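A single protein chain has been omitted from the complex, and every remaining protein chain is retained in its original position.
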Amino acid sequence: MTPLVIERVVKWGECDPAGIIYTPRAIDYATEAVEVFYRDVVGIDWLAMKRDHDIGAPTVHASCDYLRPLAPNQAVRVSLVLETIGGASLTFRVECAGEDGQVYFRAKMVSCITDFAAGRAAPVPPRMRERALAYQEACRGL
Amino acid sequence: MTPLVIERVVKWGECDPAGIIYTPRAIDYATEAVEVFYRDVVGIDWLAMKRDHDIGAPTVHASCDYLRPLAPNQAVRVSLVLETIGGASLTFRVECAGEDGQVYFRAKMVSCITDFAAGRAAPVPPRMRERALAYQEACRGL
Amino acid sequence: MTPLVIERVVKWGECDPAGIIYTPRAIDYATEAVEVFYRDVVGIDWLAMKRDHDIGAPTVHASCDYLRPLAPNQAVRVSLVLETIGGASLTFRVECAGEDGQVYFRAKMVSCITDFAAGRAAPVPPRMRERALAYQEACRGL
Partner (left out) sequence: MTPLVIERVVKWGECDPAGIIYTPRAIDYATEAVEVFYRDVVGIDWLAMKRDHDIGAPTVHASCDYLRPLAPNQAVRVSLVLETIGGASLTFRVECAGEDGQVYFRAKMVSCITDFAAGRAAPVPPRMRERALAYQEACRGL
């Protein structure tokens, strides 16, 4: 298992009339990285969670520091580190860096495993916890 | 001067296949409230800042707590309180509440006045500071 | 019954680095006008259609002519005319005009009533047809 890194190129339509990425689009990048974590690392995507188990992993907290502006056509690498595994939540750090390693933004995203029918938090399922622990181990030192 | 409150109805296209607002869309709501602040309260919109003065007020920090899920067609009120006026930055608290006052999400947004040519922070211009102080006064107690 | 007109102000985040509305955002405007038609004119919103009847009214065709560029902060009026009521479809004309009546873009949107379980088109339900006919009558001459 290796830490996730998603390569993207900043799109014209993600930028605003100042020529830089529009604030909420960074949260799109971070949310999409978390989406890939559930699908490719845990092995259950958000659609299957909802359809097959009526659970989800909605974001209950997001925060982002915008360190340097991003412009159209910049190639970036979005990396995702799993920082904390709680009883019902996973806390991620998402960094968006250039090819030279300079960080453009750094986000923190907290997902809460949610039982939609009950409308409340639910324990991280055993297999998800196992995969999350293995991913956390793979991220050690990042 | 009265505190800003923007009435919105959650749109179908702002929600995801779980039937709730997609995480980054709350940051859209918050960013749009800050946009209205500059245009209607300070009296200079982001386009005029850029075009006439080559300055801007990009968001350097955004964070959001998602307290209750929002679904399509819900009517909400997005309110904006100016919490802190720094040397080069303004810090806002944005709340999205239902008609009954229940808060769905609460965001913190920090704008940094930026000199685009120099690529660095710039002091809050005097007239902007004056308007910001008046707005802060109007928000007292909220 | 009166023809729908939705007042909007073009947002900073809807525009691109050329300072004009980003192409797909006009389709957002048009889709949102159609969404309001079902909710406010027909009296059944897309969420209730899906949840209560497992039907929907997805767009099967969209087209748009971009006649004049739109910039941030422009106030526009988005109007919706129901042009044709077919066996299973409704065809709309959506125009986005300035306060002086100048048209910025003109879209055609075709919704097809769809039975999601069967995965195919379904007849326009009688009450929807009745409301649609009344709306079409209200639009006469536009």
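List of remarks:
Per-chain residue numbering starts at 1, and chain names A, B and C are given in the order in which the chains are listed.
The working rule: contacts are C-beta pairs under 8 Å (C-beta built on N, C-alpha and C of every residue); 3 or more make two chains touch, one makes a residue touch a chain.
Note that the coordinates shown come from a computational prediction; the quantities given were computed from them, not determined experimentally.
Remark: the omitted chain is touched by one listed residue; of A:Pro3, A:Pro72, A:Gly98 or A:Pro125 this is A:Pro72. For the options C:Pro24, C:Gly43, C:Gly87 or C:Pro123, the residue in contact with the chain missing from this view is C:Pro24. Among C:Gly43, C:Pro58, C:Gly87 or C:Pro123, the one in contact with the hidden chain is C:Pro58. The set of subunit A residues touching the chain not shown comprises 11-13, 19, 28, 31-32, 35, 39, 45-47, 71-73. Subunit B residues in contact with the hidden partner, per the touch definition given at the top, are 12-13, 15-19, 22-24, 71-72. The missing chain lies against subunit C, touching residues 17-18, 20, 22-25, 27-28, 31, 46-47, 50, 56, 58-66, 69, 116.
The criterion applied here is as follows: only the chains that are shown with their structure count from here on.
Over half of the residue numbers at the subunit B-subunit C interface are used by both copies of the sequence.
Centroid to centroid, with C-alpha atoms defining each point, subunit A and subunit C lie 33 Å apart. Across the assembly, subunit A contributes 17-18, 22-24 as residues in contact with two or more other chains.
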